[in-house]
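Yeah, one chain of the complex is gone here, protein chain that is, but the others are all in their spots.
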Amino acid sequence: MAEKTHAGRFFEDYSVGDEIVHAVPRTVTEGDRAVYTALYPTRFALYSSDAFARKSGLLRSPIEDVAAFHVVFGKTVPDISLNAVANLGYAEGRFLLPVYPGDTLTATSEVIGLRETSNGKSGVVWVRSTGLNQRGETVLSYCRWVMVRKRDEGAPAPAVVVPDLAASVAATDLVVPAGLDFADYDFALAGERWRWGDYEIGEQIDHVDRVTIEEAEHMLATRLWQNTAKVHFDKTARDGGQRLIYGGHIISLARALSFNGLANAQMIAAINAGAHANPCFAGDTVGAWSEILDKADTTNPGIGALRVRLVATRSGAAPFELRGDDGKYRPEVLLDLDLWVLIPK
Amino acid sequence: MAEKTHAGRFFEDYSVGDEIVHAVPRTVTEGDRAVYTALYPTRFALYSSDAFARKSGLLRSPIEDVAAFHVVFGKTVPDISLNAVANLGYAEGRFLLPVYPGDTLTATSEVIGLRETSNGKSGVVWVRSTGLNQRGETVLSYCRWVMVRKRDEGAPAPAVVVPDLAASVAATDLVVPAGLDFADYDFALAGERWRWGDYEIGEQIDHVDRVTIEEAEHMLATRLWQNTAKVHFDKTARDGGQRLIYGGHIISLARALSFNGLANAQMIAAINAGAHANPCFAGDTVGAWSEILDKADTTNPGIGALRVRLVATRSGAAPFELRGDDGKYRPEVLLDLDLWVLIPK
Partner (left out) sequence: MAEKTHAGRFFEDYSVGDEIVHAVPRTVTEGDRAVYTALYPTRFALYSSDAFARKSGLLRSPIEDVAAFHVVFGKTVPDISLNAVANLGYAEGRFLLPVYPGDTLTATSEVIGLRETSNGKSGVVWVRSTGLNQRGETVLSYCRWVMVRKRDEGAPAPAVVVPDLAASVAATDLVVPAGLDFADYDFALAGERWRWGDYEIGEQIDHVDRVTIEEAEHMLATRLWQNTAKVHFDKTARDGGQRLIYGGHIISLARALSFNGLANAQMIAAINAGAHANPCFAGDTVGAWSEILDKADTTNPGIGALRVRLVATRSGAAPFELRGDDGKYRPEVLLDLDLWVLIPK
């Protein structure tokens, strides 16, 4: 009688080049959008209104890009991060096709790097994860690396392979959805009058609004993505009896809060980099600030791109302060995300 | 570099006659209905069953009228009540067309009155807000007035304009949805046997059931309507560290609780008046009672109208007690709503 339950993979279970098919395809629906809207203060018009999306050249309102990311990410968890000690970073994330209600997403990952940690107890695993729709088209792709426990500390270390990841996605590699057109964009309906040309490199925006997080909310969110990591759900799983909030909950919260000041940043085109700087717990009150890092043009009508650092903090944090004198993230910083967003010119 | 975030309008920013186009159109869906059903103990058959709605002459089950109200109300918040000190009242609210899943709602408001308060620190703003669907048809309309802070206490007071609002919507002005027909109404499926003729003017109904409110629930609800008022989400925003519950949450809760005794009051046709009598906080246990204020006929087959006072209270309240000896609302009274509802004859 074989052991039926799945304890997750350990560091020894990965080899560079492995292709992992992740389980449980998921049809995303208007229901998911409604739960998402109830969970986050999101108001981007393209994801709120079929009429606005059609006027922008899309078939209808897609599922929020970050939501599609969470669906794909959730599928990877049982194979990649169930025994992760830390979620170390993201790179080369690109959104390649809109995901519409009714689409069914699956996910695969390729192991692209491995390096045992110096104490021999764990190792870093790099994967490139890909989300596919029911037609087999890639809807998004990203790299992430996590520190994973070893099952047996005496197991030999694999050859070190550290992938060469881009510091950011080149503007010329951004994919703007086919047909997306902001030439006739309605700024009044979108909520702010600021265009691509109104933002300057180096500009910083304090998004002002804040949300206090409840246990029920982050668990609803994390289950919505079928993310099974027990630290998010089981208060007995960690010392101290506190459930750790899924980092993606903070990503969605920060993105939604950024509406106030970046309401026209309708779509995310790329995740250049990302770090979950500090853990977040229920009861924390979360705010966000942004900094414009770069600007680029696109060939779609009326559409420009902004590279934005989006930072989530817990209350007590002064805006725009990211790191202490020691170069480390300040303790109130929860998330440091580097994005390309699409915005009307 | 212009300030990008939106701090909301202050009293000086309004002029009588202003037409405000509110941001972020919203496509309402079956997903919104499901979240609504999870948030409130609602069981009105017309909003629960496509089959029941079709048999009543509608295309399918519409989105609950109060939910459509919240969507429109939510859109007005950033322009009307972000800096409101108090939400003072409602009048002349009418539901004009059913809202179906798939409809996209937008909202506009006209400023119809202004009066600075005597201390010069704030003023009352009256608006008539209108919800429109994707065909530009008006689905609902209501007046509300709020007390809004002044940005600069030294700013001169505008001319006083106090609109002449009806004490209640005249029965002859009620709009019954085209085709709505209760001639072949199934009382067993609807849950109670009481018809229009069974209710008497002056009759009082204690709705018996009660619900204890959680922080996660009122925040999910308020976000579902894309209502951004920070006092509902940020526990650090108010002295005392308590989040104030969106008054509309209590409206929906009271309406749902009224099922027990008014199960056949399927649709709300008008909001004659309304006051959020006292603030409500998580942990409060909320109940409701009703009083029949008036009765009227309609020209639709089998459909009558009841004018109902619907009152929400927190626990500790005796039913049917509204005001103290001083004429003020008793501290346990949360909501005093005056509605016209449609009910089979």
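Chains: A and B, in written order; residue numbering restarts at 1 for each.
Going forward, contacts are C-beta pairs under 8 Å (C-beta built on N, C-alpha and C of every residue); 3 or more make two chains touch, one makes a residue touch a chain.
Every value quoted in this text rests on a predicted model; they were computed, and no experiment measured them.
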Which of B:E12, B:D32, B:D79 or B:D234 contacts the chain that the document leaves out: B:D32
Option touching the unshown chain, where A:E137, A:D184, A:D234 or A:D297 are the choices: A:D234
Per the touch definition above, residue among B:M1, B:A166, B:L189 or B:A318 touching the missing chain: B:L189
Absent chain, residues of subunit A that touch it: 1-2, 4-7, 21, 23-27, 29-32, 34-35, 78, 102, 104, 106, 134, 214-217, 219-221, 223-224, 226, 228, 230, 233-237, 243
Missing-chain contacts mapped onto subunit B: 29-35, 37-43, 45, 48-52, 61, 188-192, 194, 198-200, 203, 205-212, 214-217, 220, 260-263, 285, 315
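The definition used in the following text is that only the chains that are shown with their structure count from here on.
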Inter-copy rotation, subunit A to subunit B, in degrees (Cα atoms; steps of 5): 120
Centre distance in Å when subunit A and subunit B are each reduced to the mean of their C-alpha atoms: 36
